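Got a structure for you, questions after.
Certain chains of the assembly are absent from this excerpt, and the rest are unmoved.
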Amino acid sequence: GCGSSNGNNGNGSSEGNNTKEASTASTTESTNTGTEPAAEAKDPLDVKIVLNWFAKHEHGGLYAADMKGFYKDANLNVTIEPGGPSVSSIQLVASGKADFGIAHADQILQAKQEGIPLVAIATTFQISPQAIMFHKGQPIKSFEDLNGRSVFIQQGQAYWEYLKHTYNLTEAKELAYTGQHANFIKEEASASQSFVSGEPYALEAQGVEVETMLVADSGYKPYAAVIYTTEKFLKDHPQEAKDFVAATVKGWNYYKDNVDEVHAKLLEVNPNMKKEELEFGEVTQRDFVFGNDAAEHGVGYMTEERWSTLMKQLVEIGLLKEEIDVNTVFTTDYLPQS
Amino acid sequence: MKNNVQPSAAGHAYASSKSTTDSGKPVIAQRNSAFKGWGVKILPPLIAFVVFIGGWELIVKLLGTPAYIFPKPSDIVRAAAENFNNLMVSVWTTIVEAVLGFLLSIVLGIGGAILLASNRYIEKAIYPYAVILQTIPIVAIAPIIVIWFGAGTNAIVIISFLIGFFPMLSNTLIGLHSTDTNMLNLFTLYNASPLQTMWRLRIPAALPYIVAGLKISCTLAVVGAIVGEYVAGIGGGKGGLGYAITIAASQLQTAFLFAAGLSASVLGIGLFLIVNYLSSLLLSSWHESEMKK
Amino acid sequence: MSSQHAFASETQRETTGKGRQLVAMKELDKVYGNGTVALSDVNMTINEGEFICFLGPSGCGKSTIFKLIAGLEERTRGDIEILGMSPKEARKQSDIAFVFQDHTLLPWCSVIDNVMLPLKLRGVPKQERLQEAERVLALVGLSDHRKSLPRHLSGGMKMRVSIARALASRPKLLLMDEPFGALDEITRQSLQDELLKIWQQDPSMTVLFVTHNTFEAVYLSTQIVAMTARPGRVSAVLNVDEPFPRDDSFRTSAAFSQWVRTVSEHMQH
């Protein structure tokens, strides 16, 4: 109880101040400089972004921006560092070893609860491609039908807690998800976590037919693969943050039209990846990236309402102990005006 | 030249002459060293503990490193206290898995080494596969383990065993091969069967190596149990420390993560101390390394 | 002990009336792995029932010969046969005991366990084993130390345990490599007498014995083998044809002194 919440309060209030300062600063600057290619003469700023996985299609925009020199044009010297199965990008960004990171919206909120001053500045996916997959033909119509089945799930994921809570999945047997699917395949009745833009492809390629249920259909709709940074970075480098987001968005738009070129680049940094899988993923994820609000407001767009809903859902299932002002957690101030 | 040295004072009578010095002195010296023995046992670890924990608390405080990056001992204790019941359930689960894995390592490690040592053809043929067993990445074979043994405790115990097995095997094998040649000759001479030689000579002679293997293996069994929970665990209420750590990590509760991590360490140290105690009992009758304590 | 071992079978004596031929070495060479020529062209036969003392300078190959006979080392050239068999085969069918130059006690076993070891290896029942062990321990004067560990014994005591162990198995062929070297004169003499008694009780028992002590050699042996070093060769075989049993009166006899002188002279060149 009280000990840790004290700590949180303390942290929260001070950081709240920071955010305010940061956002005011950035808004003033953004009015000053209209378009991205800022006045140069300065040395380019070194920034590093840590991914949530090895380079793949969900990072296509970043690599496109890098490859096409959009970052360089913005006077940024960007290093894209791939993550790994258990790499915690949040701690790296929080410690200042990296400037930007990729994580899901619920993780950002949880980080906030732990007093980590992160701010989401753009999202990759409007709707998370996170899904539950199961063998084709299994009588699974809804999430409730997961009861009584083995579910391969990465431990500690918020969406799973939400599903458990909402659909009362007390009879589902949670098994560790390790990135392997052999056990899932072996057990006809089981289900497994997946990205609709990823796993199903690999399985079908091996002749295993699966169906998926998008987690978002449960009403749990976090933004996914959110680009975040720290309050401190926003305060110190508001313009650069803005430039970075702008270049990234530009990268995404470039990626949409030049898929093969970007995939060549992705395969260069992630040589073990299969071209076909990237292609499948790119096609599948398009809607998640460019659809919904993004169709109108551009790639990366986020709304307070969605954040708020998510926050309330997390409070409801107990992953957040108390409500958080979502405006301290995300901002769209750094997105290019469209 | 010493041709005229003629000692005389020390004659026959000498041997029975007595002087009257205080014979209590050495006894005092002994009492002193008994006190010292206590000091050696308790004091240095205590001082080190205080310095370590105190230093950690102080440095992290002074540097102002936030708890979510590197928690202070006080943060960790607080986090542990808050989730004490959960933590204890996790610890207990992991203890059971690690101990079972460790016992498997002992039985199969020593048994395997005895098998290998009893025939050099078998050794040459099979030993490489022991190395494979050790080095093949657990993640790669975790699914097969789950398929063969079932997820949860079974698979976790197997994984804990896989990680602790090789040190046991390797050390025991080296021990079995370092029997003194003269003693082997003795057994050969008395037409001892290979079984007798193994049981009465080679195994006792290998004990120091076996014990060294135990000390490594018991800590690795804990590591293995946690890794096992990662790759083959069952989530939910009965998850072990590996599960607790994953949850804490994904929820960014660094202090509790450390609490769980250090619980694993304490578990490891506990197992280690038990092994240490048993080994000193085992070896006390003959081995130098235990004699001096 | 057991009645089937090769050495004890039938009292098939040779024409000369001695025991049948036990060991035959012909042109025996032993070169160790590192190139040391330990033995060169050794020719010798040993008959059953003898008590043979080997004398020779340090490093002349006495221990090597013993190990070859026991089948613990392989010859390099030449032949060595025991009852027509290779030493290894012969060893398997027989009751051999070896008092090594080092005590070779198992450090983790108490004195009595060490002494009982050969009996245990042969599957002698526990009661009998204990009885036998007590007997030989009394013989070497260590009954009070039955529970001690080897590392709590003095050098001479360890050696005595090793002797007791060898005697416990009542061997037909007893190889003793400087067994009494670390013992004081009194203990040594009493053990010499005990050993002779044991040997005399069994006509088919053969004892091969390394010593540096000429008196001891003369007192004990039916034959003395003198060796020279570099490379190890047998330089002489002396038949000490003095009657048994021998006792203190033999030690002080003129014949004894004469023998000692003869042997000493042999050792000089």
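Brief remarks on what is shown
Every chain is named by a letter (A, B and C) in the order it is written, and numbering of its residues begins at 1.
The definition used in the following text is that a residue touches a chain if its C-beta (ideal position, glycine included) is under 8 Å from a C-beta of that chain, and two chains touch if they have at least 3 such contacts.
Predicted, not measured: the structure shown is a model, and the values here were computed from it.
If you count every protein chain in this structure file, you get A x1, B x2, C x2.
Operating definition for what follows: only the chains that are shown with their structure count from here on.
In summary, no chain was found to touch both subunit B and subunit C.
The chain with its Cα centre farthest from the Cα centre of subunit B is C. Central chain assignment: B. Criterion: smallest distance from chain C-alpha mean to the mean of all protein C-alpha atoms. The pair of chains sharing the greatest count of C-beta contacts is A-B. The mean-CA centres of subunit B and subunit C are about 46 angstrom from one another, to the nearest whole unit.
The geometric centre of subunit A is 43 Å away from that of subunit B, both derived from CA atoms.
Once the centre of each chain is set as its mean CA position, subunit A and subunit C turn out to be 86 Å apart.
Shared interface positions of subunit B, i.e. residues touching 2 or more other chains, are not present. None of the residues of subunit C touches two or more other chains.
Residues 1, 3-4, 7, 11, 86, 88, 90-91, 94-95, 107, 110-111, 114-116, 150, 153-157, 173-176, 178-180, 182-183, 186, 319 of subunit A are the ones touching subunit B in the complex.
Remark: subunit B residues 66-69, 78-79, 82, 139, 142-144, 146-147, 151, 229-236, 239, 243, 246-254 touch subunit A in the complex. By the touch criterion stated above, subunit C contacts subunit B in their complex at residues 67, 70-72, 91-92, 96-98, 100, 102, 104, 106-108, 117-118, 120-122, 149, 151, 169.
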